[in-house]
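The complex is shown incomplete by one protein chain, all other protein chains being positioned as in the whole.
In this document, chain identifiers A, B and C correspond to the written order of the chains, with residue numbering beginning at 1 in each.
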């Protein structure tokens, strides 16, 4: 049933039996791959997704990249959203296949990758940032992930000028002063749509939640997700000693009318 | 742009300016709605999604249900998966629009709703359970959520007999003894696909992770997500006093070859 | 070696083989005990601590009350400090046997009980509160716990007037606006002594920590302790589902000069 076939330019994950995935782009002719050498994937074009590739004496499966694979290709300018928080924002804001969602700011584009993955090929992400250099950086990350055709980047200070489109099912705010954008976000939402925010400090969260209430958003909630790794070892099972103590606080509200 | 229009049988969320959402089905003629009375939504058929409805002297917006709305319609036979865990399983297992995913067991169908939401109208969820009564219950929950056409229920003991299909991008196991199903899950996965599990005890997690390693699954990880609500009140902001201390442990592994 | 003997007026824990502890006072003549009936412990006077008592057909051991036993006797006017936080405050503020420590406010006296337990019979707790009714209530709780002779209650608004004594090794602040008391607390501390605070909101914690820094207190730290119960059941071990999501934030600083 997985009768998809590779096309030139597709992003492909090369999966060894053992060791880390290598994510690259399907091109004709030899290309440099990491520090490991040169590969020519040209003969995969037209072949079924999931087939085998020989490279440097090892067998790889050539598969569609997973969300984790795609995130691993993102080059960071600043701290990027964690997968757990991206997944939660997507669930809280009810992002769904085929949806149009807005995002501000673009940041490094990691959250944009997750949103583009969640809306699928029929959906659309409009990503706003007031800084052109951030947009350029995010744009190149989305291109590397092969998701450019689902995303539109717009240079715009949505805090000052509001959004330039309406009817979004979800608006995600990943910027330092989300409360300044809430009014515009509300305008940009379709009735029933959600605005969700992501900020590191409780001070930001507090202003954001108060702002949501002033705008009479419904179903306002604030929360955080703490991820705890589990270690299954010879001697038994326990939580991991290493842990990220904090990522960010999430808030969400819904436009009712 | 949101030029979708209502069709008979659509699931609709009625959103008041204030107060909780009411989720129902678009039908011709009067229908009972909760304890609140009778409504006739027949004249919405053919109208644009997002319009206004008058009912009992109040204005409602009639909108497509959000994921949270859909989950609120699920009638529980047992403990159901939380939204945070469902979102994380979907992210870890890289469920995406248009994908074919397998789930065992069906339980009350809450996780099935989340999976069906994530794969979208082009995707497909095959949900296995060895108990026919569970399947019936889950089936009726999916019908109520209007997602039946994305889901196929199959009565089958996948621990004993394995899965009856292959090439899945993701297999999600929400059953008491996932280690007995891991071998079958691996067979059912396409190369590069993920199996993710959800279990309440350390003991189950330990056996599951060891089983994943024995099967040489890659990228094996175990973790839990702790959700902490934040309370923004008059006197300031603090974590909520009420909290669910535990839901379940997640494990994930990837088929490489 | 445990050759201690019971004296009239001692607080005693009656420990059944099965079931909850009963904490009472050693008196001559019959006394009512809970809903369970009447007991006469008079003949224990002069006997060794730890002996057996017959009551209502059951055998009890008469032992010195533990810290948990003592806390169970505290009648609450408001939320009381948890054992985990009391223990941590005591450790962070380096409360030790024989020490003189100050506390403001007295609250219901639960923290006072813990402090009195930690300083022992040679130590002394001075507990300040501006409200006479709170002091009366705390005083009666300390009497019930048999710790009155280690504690002195003083009606005083330490925020306005400062402390009326100096040279404390530890000052513990369990009041809504600790930042208003920090200056006075610093004056009341001996060099090398610690002031520790306990407040429920981020906002209070923030002002407190900033206040500590302005006073050039050393070793300033802020933290919280999250207690997670573990359930060991037939089916395995897991964190408890029930959990208190939040108690309070702790801050501590040290007077250097």
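Going forward, contacts are C-beta pairs under 8 Å (C-beta built on N, C-alpha and C of every residue); 3 or more make two chains touch, one makes a residue touch a chain.
Bear in mind that the values here come from a model prediction, so they are computed numbers and not experimental data.
K.L.:
Among C:25, C:47, C:64 or C:154, single out the residue that touches the unshown chain.
P.N.:
C:64
K.L.:
Of the listed residues C:15, C:80, C:102 or C:158, which contacts the missing chain in the full complex?
P.N.:
C:15
K.L.:
At which residues does chain C meet the chain that is not included here?
P.N.:
Looking at chain C, the ones touching the missing chain are residues 1-2, 13, 15-18, 50, 59, 61, 63-64, 66-68, 83-84, 86-88, 90-92, 94, 96-98, 100, 114, 117-123, 165-167, 169, 190-192, 194, 202, 205-206, 209-210, 216, 218-219, 221-232, 236-237, 249, 254, 256-257.
K.L.:
Hey, which chain A residues sit against the chain that's not shown?
P.N.:
200-204, 228-229, 235-246, 249
As a working rule, only the chains that are shown with their structure count from here on.
K.L.:
Need the CA-centroid distance for the pair chain A / chain B, whole Å please.
P.N.:
21
K.L.:
Could you tell me the distance, in whole angstrom, between the mean C-alpha positions of chain B and chain C?
P.N.:
Whole-Å distance between the two chain centres: 47.
K.L.:
Counting only residues that touch at least two other chains, what does the list for chain A look like?
P.N.:
Each of 202, 206 in chain A touches at least two other chains.
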